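Below is one structure, written out as structure tokens; comments come after it.
For this depiction, one protein chain was excluded, whereas all remaining protein chains were kept in their positions.
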Amino acid sequence: MTETSSFSQVVGLWVGGFLTLCVFSFLYKDNVFYKLAEHIFVGVSAGYWMCIGFWQVLYPNLWGKLQAGDWRYALAAILGLMLVARLVPRIAWVGRWPLAFMVGIFAGFNIVYTMQAQVLKQVEATLVPLWGNPDVATTLLNWILVLGVLTGLMYFYFSVEHKGPVFGTAARIGIQVLMIAFGAAFGYTVMARVSLLIGRVMYLQDVWVKTLEFFRG
Amino acid sequence: MLRRLADLDRRWIFLVVALAVVAPLVWPLRLPIEPSAPTRGVYAAVEALPPGALVCMSFDYGPGTKVECHPMALAALRHAFRKEAKVVAIALWPEGALFAREALRQVGAEMDRAEGLDYVNLGYKSGGEVVLRGIADDFRNIYSTDLAGRRVDELPLMSRVRGWKSFDLVCDWSMGNPGLLQHVRVVATQYGRPLVAGVTAVTAPEAYPFLNSGQVQGLLSGLRGAAEYEVMVGHPGTATRGMDAQSVVHFVIAGFIVVANLLYFAERRERRRRQERNR
Partner (left out) sequence: MKREIPLLITLVAGLVMILQFYATPLAWLGDLFNDFYNIILTFAYVLGAASLLVVNGHKIQRQAPGWGFNLVLLVSLVTTLVLGLFLRPAGHLPIDEGTAFDWLFNHVFTPLSAATYSLLAFFIASASFRAFKARSIESTLLLGTAFLVMLFRVPLGEALWNQLPFLGRFEIGVIVEDWIMGGFNAAGQRAIMLGASVGLISVSLKILLGIERSYLGGSE
């Protein structure tokens, strides 16, 4: 923030500042400036993703491999082009092949990784001692963890009615635990959204600071 | 009166929020920031690095969440370079690759670190988890060049890098999917690498099971986590600057909720009274 600003940087900051204010104008009401900013955003982001994807993936990982003589990658290019064929209604069905390939890979990964990282490891982490801990706080936290996970899971088990002294009570406790988790999530969501606004206001502040720095030389 | 307040034009609410953000940025409160245990976990993990250690940093965020994740990355880079660690940057989001470049250039210049020798930016590859799995035992499976198009084998630092097992620590600055979950599944669980993360506040609550299970050694949550880490590293930046505004706006929103609930209870009581009278 203390570095001297170049002319193109200052112009860029004013362009960025103007576009930011165009987006914020939506808060008063929908208007032509907001629509302009929205359409520029969609166009630039689609173009941006394609350019980065080209230079970071297609150029080294596809063209580079083909240039090196690895002709297996021609199959990847063909599958990629089949995906783009979805634009033509008459031959859109060919796009199913690369889609099926990607879905298959994703499904295969999910079976192994989800089981390993999100089921087995998490169950292992829930098997904690409920007595004999070095202090009361650890014991209490372990009870909260174990009971919270068990009752939460029981709440999500809808094949049995949530009635009775055991299952009904457990499901009711489970929903309370989940509500606390959702409350924490809401609090953090508010924090996140507010942070984004703070970032933009700091950016607008910096537009002024860097402009003054530039003119002061 | 109650009805008018309950039906308040939301633009008044927007104005109050805007003022609540601007005022503390113009007149800072400079309140102290106390680091939390998950932040201390990140600090401890980086602090324990021996000189010359290899660190992989994954820049998995975009412009929308740059305000939260970028200060985390900057603070971690300063900390890692101070420990004489070497950094290899990757990105699972296209924007992350350019933010990695910005962060490495800025901190590299500050601390006199050279690209190719002290840090490398391998850039973006699409596929999320598939990329992380593809790296496996050799980064060259996925990365043949860096972000600037230089061949990976021409970069001196890369001679030390094979696969995930080459790294002493992996850091993930993440805004969603792909991001932390993918790193936990592949890097931490399959390859057993120590993993610390900085996530946006939205995804922070979902990360706590991983923190509890030890799959993640430390966690920075949102702007607050970034500010805590900046304070611990001794280089307060944009995150610290933003915490005053964060404080004030939170109180304003809490105030809105309280007022709304008071109005709700008042209206409910009024409705019950009317029902009693009608009987």
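Observations on the model:
Every chain is named by a letter (A and B) in the order it is written, and numbering of its residues begins at 1.
Please note the rule applied: a contact is a pair of C-beta atoms (placed from the backbone, for glycine too) under 8 Å apart; a residue touches a chain by one contact, two chains touch by 3 or more.
All values reported here derive from a predicted model rather than from experimental measurement.
Only one residue in the set B:125, B:183 or B:241 touches the chain that does not appear here, and it is B:125.
Remark: the residues of subunit A touching the chain excluded from display are 8, 11-13, 15-17, 19-20, 23-24, 26-27, 35-55, 57-58, 61-62, 65, 72-73, 75-77, 79-81, 83-84, 86-87, 93, 96-112, 114-115, 118-119, 122-123, 125-126, 137, 141, 144-149, 151-153, 155-156, 174-191, 193-194, 196-197, 199-200, 203.
Not every partner is drawn; the one left out touches subunit B at residues 8, 10, 13-14, 16-18, 21, 29, 31-34, 36-38, 62-67, 95, 98, 101, 105, 125-127, 130-131, 133-134, 136, 141-142, 147-149, 205-206, 208-209, 211-212, 224, 243-244, 246-254, 256-257, 259-261, 264.
Throughout what follows, only the chains that are shown with their structure count from here on.
In whole angstrom, the spacing between the mean C-alpha positions of subunit A and subunit B is 12. For subunit B in complex with subunit A, the residues that touch the partner chain are 11, 14, 17, 21-22, 25, 64-68, 94-95, 97-98, 123-126, 129-130, 133, 142-145, 147, 149, 184-186, 188-190, 200-202, 204-206, 209, 212-215, 221-224, 238, 241-242, 245-246, 249-250, 253.
Considering their complex, residues 27-28, 48-49, 52-53, 55-57, 60-61, 64, 105-106, 109, 113-114, 116-118, 121-122, 124-125, 145, 181, 184-185, 188-192, 194-202, 205 of subunit A touch subunit B.
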